[in-house]
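I have placed the structure first, in the form of structure tokens, so that the comments after it can refer back to it.
Here the complex is missing a single protein chain, while all its other protein chains stay put.
On to subunit A.
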Amino acid sequence: MMKISRRNMMQMMGAAAFAGPLASATRAFAGRAKELNILCWEGYNSAEVLDPFRSSHAANVKAESLTNDPTMINRLRAGETKIWDLINVNNPWARKVMAPAGLIKPLPRAEFEPYFDTMLPDFKAPYRWAMSDNGEDLLGMAQRFGPYSFVVNTDKVSKTTAEEQGWDLFNDTALAGRYGIQESDDWNVFNIFLIAGINPFKEHTEEEFKAFSETAEKVFKGARMVGDMASLNQALVSGEIDLYMTGGTYSVSPARADGYPNLRAITPLTGPIDGKGGISWIEITSTVNNPDLSPLAIEFLKYVQDPEVAHTVAFAEGTFNPVSQMGNPKCFELFTKDELEAIQWDSLEEDMARSAEYDIVPDYDKALELMTAARRLRG
């Protein structure tokens, strides 16, 4: 029988004092093992996507959806790397901003690169936007993508006319008061540059900024409305407007799926970005540089690569989009004719070929200031 002496009582107390914090650390680790926090564009936060993962891992999964990339990056910069495990933003941010700033961590290449081999041909490993600048680290996984320029009601402006005239449609005074603008300021900066005939993704001269400013004033003054994509689709359907800028498969697909195939995302035939007329986006999902990263982050990234889940992601609530996993026949077969029609599969390849990939405008701050000032002149 063990005798408790004063000495071993002290030893036990010492051990307890040492083990106490470790015990709480273990509890914290155990908590993170069943917890996952995702900062994302809408869709990944839908119950259809999350619930099967929640139940199969008995995990507490939270997903917060925001409507623009800069805000999500801001959250990490402001110290929320301790909160989030996964971040889902558009292509340039992982490679050009988050990785250099140490906000995300690389993925194990051997585990994840095989998934790229089953994706559509353009996404084969090493896929540029998923890799670090030096081409060594895998920074995230690709999934949803699409062309994003403008949307027309083809009963009012034909597809051919829209493609041929491209951004000049917004210079056409006859269309003043007949178009809308989506409140998506980062993309509007790209588009105002394109309407002015300037490549947005380079450093700009004073003269180019003057042209940008004048174009912004003209375009915002001529707009019938500035609103969210649901309002713009509604306005297109009702006939309040005939077209809107900053739009694409992403914004118009819900209206097309609702029985308005006459509303169509358009990619201009030519334009000022090395001859390309439109801009496309590709979402990259990365693991956050969380000091206590949930092991479920890696599991979730693998889970959304599954053909059935990828199809669910493509048609998650809000918007309907093509996914890179459509390169896998097992995934592609799940898309019905109507679903392919909603995401404009018929012209997707040519639209993407005509598009430059979303990039960062080096002097975005100045352009945004000029555009915000121009927008105030509407009143």
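Simple rule for what comes next: a residue touches a chain if its C-beta (ideal position, glycine included) is under 8 Å from a C-beta of that chain, and two chains touch if they have at least 3 such contacts; residues count from 1.
One rule holds in what follows: contacts and distances are computed from a predicted model.
When the listed names "Methylamine utilization MauE", "Cytochrome c oxidase subunit I", "Aldehyde dehydrogenase family protein" or "ABC transporter, membrane spanning protein (Spermidine/putrescine)" are checked against UniProt, the chain not shown comes out as "ABC transporter, membrane spanning protein (Spermidine/putrescine)".
Of the candidate positions A:Pro100, A:Pro114 or A:Gly239, contact with the hidden chain is made by A:Gly239. Only one residue from A:Ser56, A:Ser158, A:Thr336 or A:Thr372 touches the chain missing from this view: A:Thr372.
Looking at A:Ser56, A:Thr71, A:Thr160 or A:Thr336, the residue that reaches the missing chain in the full complex is A:Thr71.
Where subunit A meets the omitted chain, the residues involved are 68, 70-71, 73-74, 77-79, 180, 183, 185-186, 223-228, 231, 234-235, 238-240, 365, 368-369, 372-373, 375-379.
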